[in-house]
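In this view, the complex is presented without one of its protein chains, the others remaining in place.
By letter and in written order, the chains are A and B; residue numbering begins at 1 in each of them.
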Amino acid sequence: MAEQSAAGLIGARVRRQEDPRLLTGRAQFVDDVRLPGMLNAAVLRSPVPHARIVRIDVSRALAHPGVYAVVTGDEVRAAVATPQPVIWRMIPDQRMTDGYPLAVGKARYVGQGIAAVAATDRATAEDALELIDVEYDELPAVTTLEEALAEDAPKLYDEWPDNVSCRATIPKGDVEAAFAEADVVVRETFRFARQMGTPLETRGVVATWDPFTDRLDVWLSTQSPNLARDLFGEVLDVSVDKIRVRVPDVGGGFGNKFDFYGEEVVAAILSKRTGRPVKLIEDRLESFVANAHSREQKVEVELAATSDGRITGLRGTVYAVLGGQLATVGIGPCWLTAALMSGPYDIANVEASVVGVVTNRSPYGSYRGWGQPKSNFAHERMVDLLARRLDMDPLDVRRKNLIPADAFPYASPVFFYDGGRYDECLGLATDAVRDRGWLRRRDEARGSGRTVGIGYSFHVEITALGPSRIMNMAGLQHSAFDEEVVRIDSSGRVTVYTGQTALGQGIQTALAQVAAEQLGVPLDDVTVVVGDTDTCPYTGYGTGASRAASLGGGAVLTASKRLKEKVLRIAGGMLEAAPEDLVVADGRISVVGVPDRSVSMAEIGDAAYRRINGRLPEDEVPTLEEREVFDPPNVAFSYGCTAVLADVDRETGEVRLLDYLIAHDCGTVINPLIVDGQLHGGAAQAIGGALYEELVYGPDGQIQTTTFMDYLMPTASEIPAFELLHMETPAEHIPGGFKGMGEGGTIGGAAAIAGAVDDALADLGVATVALPITPPRLLAAMRNGQVQA
Amino acid sequence: MKAAAFDYHRATSVDDAIQQLGAADDAKVLAGGQSLVPLLAMRLARPTVLVDLNRLADLAYVRRENGELAIGALTRHRTVETAELVRRDVPLLADALAHVGHVTIRNRGTIGGSIAHGDPAAELPAVAVALDATFRLRGPGGERSVAAGDFFFGYLMTALEPDELLTEIRWPVLPQGTGCAVEELTRRNGDFALVAVFAALTMGADGVCTQARISVAGAAAAPLRADNAEQALIGSRVSAADAGAAADRLAAATDPPNDIHAPADYRREMAAVLGRRAIQRAWAQANRTNAGE
Partner (left out) sequence: MSDHVNGAAEGTVANKVPVTITVNGRTHRADCEPRTTLADFLREDLGYTGVHLGCEHGVCGACTVQLDGSTARSCCMLAVQADGSEVTTVEGLAEDGQLHPLQEAFWNRHGLQCGFCTPGMLMTACELLADNPDPSAEEIREGISGNLCRCTGYQFIVESIQEAAPKMRPAT
């Protein structure tokens, strides 16, 4: 690509370094990894939602030609030191499910792993699965929240008193008083369907566990290689120096690849047993039961307000419809729904509770946005309903209650919001709505018999997850700092080593931009190395929670600054000038005002690594490398306003999105192209969640959506063009001022769409309280007022 | 998702294919493969032998014969969709094909495969029923013709015997003054329709409907011919009220499935909505055709 000058690279709309390999078919995804002697594995999954496993006979499978090994749940349990780890433990007295990589004793959901086969190829492994005989003693299943909470409900865990894993309440102020004194109280209950991140590349692992040296070498499609390495160590009782996790190109994560799955452990055990590398790739059918599900909740909310629309109190309860066992993130996402239920609003009195309930469904894990799409839907829908009750413009209710710009840092029930100009952001959106003629379009459509509505939502997005000590206090069994290494080599080129994972979000380009600008080199002179715990530094947590660009960018910026100081000291010696009289541009260091007196970065590299004598100052050590560990003092909150213009077909109940805009602030923007792409993609997932996607279970506990014909991810024809509006309020506590923004598009979409649908059907009094809004449900709502699940 | 093992036979002629189909217990015909190969991968279809027709080039053609359009069973969807003869003589077929999946699927999928698969939610069986197409079948005992109306009788169930092959579909040419419309309700572009209505209405010189051909997909265990709606329209001027009344009759005749995408009641109600829209749109087109536009 064309040489880009370093100046102004932070904020430059440059195309990505990742793309040539991805565009030409030269990328390497985990299923492209082929090792000598490699076997392929497949997992036998439970066909029943709840059963005792009476007997497993693997003899026929073992005798099948091409089969190398078969393992059962009991054998896996004997091979591991601990149950599958749950790293988020916000609620100290939570009952843990202590699940193993394959079911032990009992199967608790359809699709739970029962046994696994390693064979010459995947087809043979699948042939062998059909030869495993399992005798199940079926038990009554609890397939819904209501069934699980019913008195005398069948219990998933015999030793528990009921199916409740945890309860906790997050208080702020005096909620009782707020409701006692309120002019109006609005109550509503919201339901969210099961959905999942559904990256187009399914999960996969290639494990080589040497039985003689105990070295475990893993290729893993993951968002969290350091976490995975540590958890492999815990579960397999191997010290982490013997474990290497490499992450190839990752075909999308969206939270699904944050968690640490049982199959990863199974592949390692099969490798040790066979003495060969073992590949285990989840196929699409099993992805619908073996991937962590998400989103499914019931949320009850009450608002207390004055008659002029000032919100004085909020009370809510989140019922988390957990699965048959806890996933890696435990109650985390559902706890976050409660923790952020007041969203962007200045509400003095808040009480939010979470109740975690186990059911005979797949485990509940991470999906882009974590708990936030639900908390956002709850507070935004409540604001709309309050406005309806008071006969006010919902925008006026928002303006009246948004946290004012001078109130930051603002203490919400759990988090300190660092800063923002919320009211200005709302104004940016409403101005754009006006300029794009939405009001006229709505009125004209109504005049011609069509039904068009406008909806808004305002969201906050927690990003830059840290600091480690506070997160540990909150219950995280892991750290949340980020470490980055910046090196200039002997040819003067720059390499950044990062523990963050490249999964399509453009982190390699973003970090390269930060390093290039700081060091004064062309962007193409910077390479960013990702995806290897042996060579890359440690990042706490992983690439999730919108941390990578913010914390990684901050750390790279600081490391690069220090590295540049050394470069200038060396150059000062070579040019006989004081470092403060030097400037760096396009990879050359020159004396201010005397451009002819200069050295190149290549000469500096040579002086630091090779021909040192007489060129590297006596008091400098050779090499050019800096390492920065950044444990942020606080998280950073991005925010935005989504506005949607939607058309509803009153005869069919179909919703068509006519226009869609997002006003957004994520602090200093590193690359607007990437930010736009993230917002687009997030919004498309919000649209999928609002209108299309649902993992459906039948009353028998069987999942009914196991193909892309049944789980409806939107195509290009269902997604509108997006209009984006940006503002930049740098984060003061993060070097560079970067906030994260990977999840923002996903958080606010559903509430704005629901608002637009309700507005279109205002004459019918429709209130959308459940997702997704499908045509049959919407048509029913037009007749009875509420969109119900 | 890897298929269970099977034997593979590449048919060298129609007779060879028929012989192979008769020789094995559980043989299956491989044509376009767009439905079958995924079913194999899911191990929902487990034939002992696959008989591949794809080299039978003489089964791929579109030609006018005896006042009908004859289409070879192995002709690809995309070929039929874009054939000038089809656009001119049986435009409803071309319109319906544009709704079958996506171009990439239509590049491979075959006309005969879609008919023989007999999916009641699919476009081709429903259009064949609406237009009174006839199917030529060949088996060990020779050849026979079956009318579309007698061919489909249950979910994925047809009159085709296990050792018979569908070789040709014959379509009556639609008369001058005919307007066509396809109305589909899909959740996403390219999906199988929740309900779809196919209509071809012919306007006589006096502005009265002289012929109506209407069918519904996704409305019952087999594609549904809406003859009660057709009868209501013939002889009328297809006013908005006529269209609505005919569509209500059409909907009343449906017995739709209940599944995760839509309840039966919703589908029935949508059959009325789409029926009315299809009738009105087809009639408007017939009007334009008669006006010489």
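One rule holds in what follows: a residue touches a chain if its C-beta (ideal position, glycine included) is under 8 Å from a C-beta of that chain, and two chains touch if they have at least 3 such contacts.
Keep in mind that this is a model prediction, so the values were computed, not measured.
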item	value
Per the touch definition above, residue among A:R45, A:H64, A:R315 or A:R547 touching the missing chain	A:H64
Touch criterion as defined above, residue of B:R64, B:R88 or B:H102 at the omitted chain	B:H102
Omitted-chain contact residue, chosen from A:G251, A:P394 or A:G667	A:G251
Chain B, residues in touch with the chain not shown (by the definition above)	1-12, 30, 33-34, 37-38, 40-42, 50, 52, 54, 78, 101-105, 107-108, 188-190
Touch residues of chain A, complete complex, unshown partner	15-16, 18-29, 31-32, 64-66, 123, 197-202, 249-252, 254, 283-285, 503-506, 673-674, 676-677, 679-685, 707-709, 713, 715-717, 719, 721-722, 745
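We adopt the following convention: only the chains that are shown with their structure count from here on.
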item	value
Interface residues, chain B side, partner chain A - complex	1-5, 42-43, 185, 187-192, 260-263, 266, 269-270, 273
Contact footprint of chain B on chain A as seen in their complex	122-123, 126-127, 130, 283-285, 651-652, 654, 692, 694, 696, 704-705, 709-710, 712, 714-718, 774-776, 779
